[in-house]
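Structure first, commentary second.
Note that one protein chain of the assembly has been removed; the remaining protein chains are unaltered in position.
Letters A and B name the chains as they come in the text, with residue numbers starting at 1 for each one.
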Amino acid sequence: MALETYINAVCRISDHTIIKNGETVFSNPNDDLSAFLISSYKHLNINYPKFYKMDNLSKLGFLASEVLLQHSFKAEEYLPQDIGIVLANANASLDTDIKYFETVKDIPGPSLFVYTLPNIVIGEISIRNNFKGENAFFVFERFDTNFIETYIRNLLDSDVLNACICGWVEVLENEHKAVLFLIETNMTNGSIFFTKENINKYIANG
Amino acid sequence: MQSPVLIAGLGIISAIGNNTSENITALENGIAGMGDIIYLNSIHRQKIPVAEVKMSNEELAGRSGLSSQISRTALLGTIAAEEAFNDSGIRGLANTRIGFVSANTVGGMDKTEQFFSEFLTNPQKGRLRDVVHHECGSITEIIAEKLGISNFVTTISTACSSSANAIIYAARLIKNNILDAVVAGGADALTKFTLNGFNTLMILDSDACKPFDENRKGLNLGEGAAYVVLVSGSLIAKLKKDPYCKLSGYCNANDAFHQTASSPEGEGSFLAMQGALKNSGLNPRDIDYINLHGTGTQNNDISEGIAIKRLFGPVYPKMSSTKSFTGHTLGASGSVEAVLSALSVKHGMVYPNLRFDTPMQGLPFAPETKFSKNEPIEHVLSNSFGFGGNCSSLIFSKN
Partner (left out) sequence: MDKLINDLKVQIIAQLNLQDIKPEDIADDQPLFIEGLGLDSIDALELIVLLQQQYKIKLSNPSDGPKVFYSVKTMAEYITANQS
């Protein structure tokens, strides 16, 4: 049954700035990416020491999800297997692949190797929030609005999921961009319709 | 009413054979593909067994019609995808919307690490064109171009469940009438990157692996590629051929426990298998054979075993891990095992779980140790569980 679907929150992290639903939450323009991610974590007062072990791709995705979900998502209204995650990027885990490969010269680093797969960021968000629903990671040259809208809508319409975090998470050296959407079928105060036009408004560069 | 999803074509290249019939012959005769490293230039030669495809890059290039300078992943993928596409009979069919969904985890890493070692000694050395096809998406495009598919081409990268997820995604495209046919699967070549990485995680067996055995010591890395051609109900009617089987159900779930280890109660596996059964409208007792993920690691096998106990107990279907033949082909493993599962339905084949001696403690079942065919196989369940907690199960059924 086709249900109305809504974007109930958006979080964008790019240019060392975290923006939720159009409002700046935190900005630290002078840092390199690693320093920015850690200063964001500290500013947001997230108490989750496992954060420090993540690679930059997972740190970025994790932070974006924390900001996305805070005050916007009631996990207790769902079963764990009804909440899923669909992400995409262009470079998969290349940033960490390079860092891991450098350790192979001496002794290969196990904790770095763990992150040489782009879907580990999905694993981190799932572990943190106990999300057990369907999850997928796609590799595209650029964000494919048509694809994401059709795919997520289908998952919700066919009852595979009742809520979904979807979007783009990309890191390569200091280049970074995360845009995450919270998609649900219930309407809330800040809801906007889940349409290609609305997605594009937030994905656009700038 | 959504279209059923039928399997019209298969293609596979692995350590036990360079095409479908060679793979079947090896499975029937108990000939495993793991052994000493032959083709990969690695310091672990003579120390760690792997399951390589028994062809050099030059030989693969000759067979695929591509340059031998192209990544081994793309060479393997092209050979398997071409076999499947030709087998299906849809090649050249007019007015048919065809897509290509491919998965891999290493991309063109084999060429990149070659470049890197030259580059390290001297920044002037190393051919840049070796790294041009490094990323996963690039490999997909090379294969798609060879197949002549351009409209709908997608890449999935979710570790060891990647190619199972490619098949799930492809099935949805057909059910939703977006495409009439999809070539779906994956490829991964053995690389130093993965060999060193898995070695550092200490989950490799220094002998041939023993999946689901109490004394298992780890997995053997493999390489290969496999694709299925999924088609709609109306297209199979047009093709006037019998499909191998139908894809009757599937499900993907997240274990939400650890980045690389599976939860002790096998929750992710349980949810994926249970969800696939629900999706297909079947009960656990309808399953005749489970093609296990069965890597041979301490952790995966007990976690998967407990999930099976929870879901199927007290009556268990036959089961085995064909990774005891092919090794763990990572991004290709979901589709390698999908091909073997489809053949199981078609020919009533049950594959043995090689080198099995001792049942795992706490599990009231053991895998099959002998090959059989012409068994009454109606429904086969195939499991693929990946790092990042990504768990997928597919169900193949007689049409």
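A few remarks follow.
The working rule: contacts are C-beta pairs under 8 Å (C-beta built on N, C-alpha and C of every residue); 3 or more make two chains touch, one makes a residue touch a chain.
This structure is a prediction, so every number in the text was calculated from the model and none was measured.
Only one of B:Ser88, B:Thr260 or B:Ser397 touches the chain withheld from this view, namely B:Thr260. Where subunit B meets the missing chain, the touching residues are 200-202, 258-261.
Think of the hidden chain as still there; on subunit A it touches residues 38, 49, 52-53, 106-107, 109-111, 114.
Keep this in mind: only the chains that are shown with their structure count from here on.
Across the complex, subunit B meets subunit A through its residues 105, 107, 109, 113, 116, 120, 134-137, 154-159, 165, 169, 172, 176, 178, 192-193, 196-201, 251-260, 267-268, 271, 275, 386-390.
Within the complex formed with subunit B, the subunit A residues making contact are 80-81, 84-85, 90-92, 94, 97, 100-101, 104-105, 107-110, 113-124, 126-127, 129-141, 147, 150, 154.
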